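Contents: one structure, followed by commentary.
A single protein chain has been removed from this complex, and every other one stays in its place.
Read from first to last, the chains carry the letters A, B and C; within each, the first residue is number 1.
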């Protein structure tokens, strides 16, 4: 059966059946997806420093990439935790206008990702597990950020997390926006809070590109499968953490407790294997990411 | 014998004998030292790219620190060399006004040192020996360079060279100016061309500080012991390479030939030992640097 | 694993418009197909580097008859049952018939000036060179082939970013390809990345900038966020040279810009020099057992890992009707 270029009977049948399916599905956007988008972006949703405050009283923030700047859109530092140490790194949004500006709306520049890498290497040196909290609309799109290598900063952040010998746990706590979120989320365990989202592109931008109409964002949110339930089904996240009734923004302490328990469970599990084995399993996991077909298999 | 605070008989005697010595020595500055300073800074002296041109026809320059900028005051890249590969990195001055400005008079900024580190790590990964050519008045003293961590960039460059598993050879080819020079010269073998200098501070700056008169630079040049002969005696450099008659600036090809032979000899020697042993010897060498006394020993 | 496929550059350009000629996007001069082909699709008036399709690129680089395509049967599924104004499947079909390829990357082994390499070339004409599951999987397999054969990996990228229609799975290809690069690194396999116009988004922010040496073609647009997105953010028009290869090099992000007519020679030289170091290290002069170096310990280890992973049960896609692998 020839490969290129391909119009085959089997494909045609599949295509028609897809078209039929399409008529039945999704013409009404799934309100539930958009609700999650709104909850994930809720202005009162707990941010990284809120979780740190409730989870790790002795937190010591460490700043700077030792290269260019300290980026307040990513925070990180050491925390004492059950008689041991953990490195906590996360995106940080602001809550009022001055702090939002200061935190650049949680959109990191290259120096943010490079700070994260520096702290992860420090953790690795001293066998300190790494917890990342993910909550960003995406990496900052600006001229100077591009000039300082935004793409490279994200790539090296991914590479840094791929290399780590220590256990790594990532939790999407709010908006998991594109490469800027993934840069802190290549981990042994990736979890999502129930009302968080994780997406390759914002629904608004997706709608603007594909529908040429950003008011189709709700439709795009449904199509993108960005809710925690979607991502669990796609096996991109290992676990979805239920939030306190009404959402994390109604009970910071409760949300932090849930997160802390999940962290403890994860670490307990991850620390039963050797660093080498852990790294191997990490690679196997990411190697499996994706869905493809080989010729001879039908479309579904 | 008590240590602090100390005015002791032995000390006093030593002091007086020193004073007497001082009357006899050095009141006439050593013209030879100043001549070397002038030769090392000679406007026609071959620079890094001149040596590369004569030594490594297939040189491929690799630019940039992958962080902030490419610094033209340091050049580096891969060269084929006797059927193998070598990484060459050196300070680069300009020869006319535009190129001097472009090269910032051979005064690197943090990005220059960070480029050097990146290239050294690349060399280390592929077991490629590193040759550095040192020729700078010093690291650039500017506000932005300070803000981007000039001190840290030099320190991490030193650390990078301390860590390397591959053989490293440094040659002072012109001005070895302070920390900005040393940053590329923590090597297994450190050599100096006959008419180069290597100093903790420029004679002019030294004179301005100690004599409060920069016209005493010739005197300072003598005091600082910055000629290749001085440094060989102090065991800071392993070998002094003779230059072609009249100096390297009279015969680029000849100077390059001398340098190439010395490189070959050094590498042949360095490659007979394991990376671990080589690193150990490197550490022993730098651990021995310095001259001190312990109490109970007389002043000399 | 490999499958001989002859290189055919005659019938299609990157945007299907090669018949007769094209006008140069930069100086607007009309260029005949013959002129373009003989000059490697570089405008001989102004030096502008016109886009090259993946198959043309392979033809420009690979020694005659040495190209062996890897994983030629991999094609996209529709894991999200994605719907927008068109079906994902229709978009794929269209891209296939426009490019004559079945994904936005082709991978294979080849010889370049007699040097064995694994070569991966992205095709911008295939849905904007977007990276979905197949691009990630083909990149992984190319890296595997490089490690198994001990060939260097040479990758040409051209991409608008992620394949939105595969949603989060598309994003995760950044993580997947990064892990593949880390395996290459542990095996000390040289990896050279050539950034061509345009390389943006998730491809720039993963494997394309993680190479040992980063090469760019002159004038290529290389950025993480696209110019339009940035213009919306800063509410200003960007300068003409924003994100261009030359600007990237001045900002330290690119090792070297190589004009297309020198590309083949220079790439072989660079790969050879990286290989040269390793080759020497294979037969060290010293006797003592040192820490794992070169293709000794680290390589064996990386290879073991890759093999262990290759034996792992692949994740099934929904609705498959028989076992793959």
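Definition applied: a residue touches a chain if its C-beta (ideal position, glycine included) is under 8 Å from a C-beta of that chain, and two chains touch if they have at least 3 such contacts.
All of these numbers come straight from a predicted model, not from anything done at the bench.
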Which displayed chains the unshown chain touches: A, B
Touch criterion as defined above, residue of A:75, A:107 or A:128 at the omitted chain: A:128
Touching residues on chain B - with respect to the absent chain: 3-7, 11, 14-15, 18-19, 21-22, 25-26, 139-143, 146-152, 154-156, 158-159, 162-163, 178-179, 182-183, 185-186, 198-201, 205-206, 209-211, 219-220, 223-226, 230-231, 234-236, 280, 282-284, 286-300
Residues belonging to chain A that touch the chain removed from view: 58, 60-70, 78-80, 83-85, 111, 115, 122-123, 125-128, 165, 271-277
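The working rule: only the chains that are shown with their structure count from here on.
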Topology of the chain contact graph, where touching chains are joined (line, ring, star, complete, other): complete
Top chain pair, ranked by how many C-beta pairs fall in contact: A-C
For chain A paired with chain B, centre-to-centre distance based on mean C-alpha positions, whole Å: 47
Between chain B and chain C, centroid-to-centroid distance (C-alpha), Å: 41
Chain B: positions in contact with at least two other chains: 66-68
Two or more partner chains touched - positions in chain C: 209, 251-253
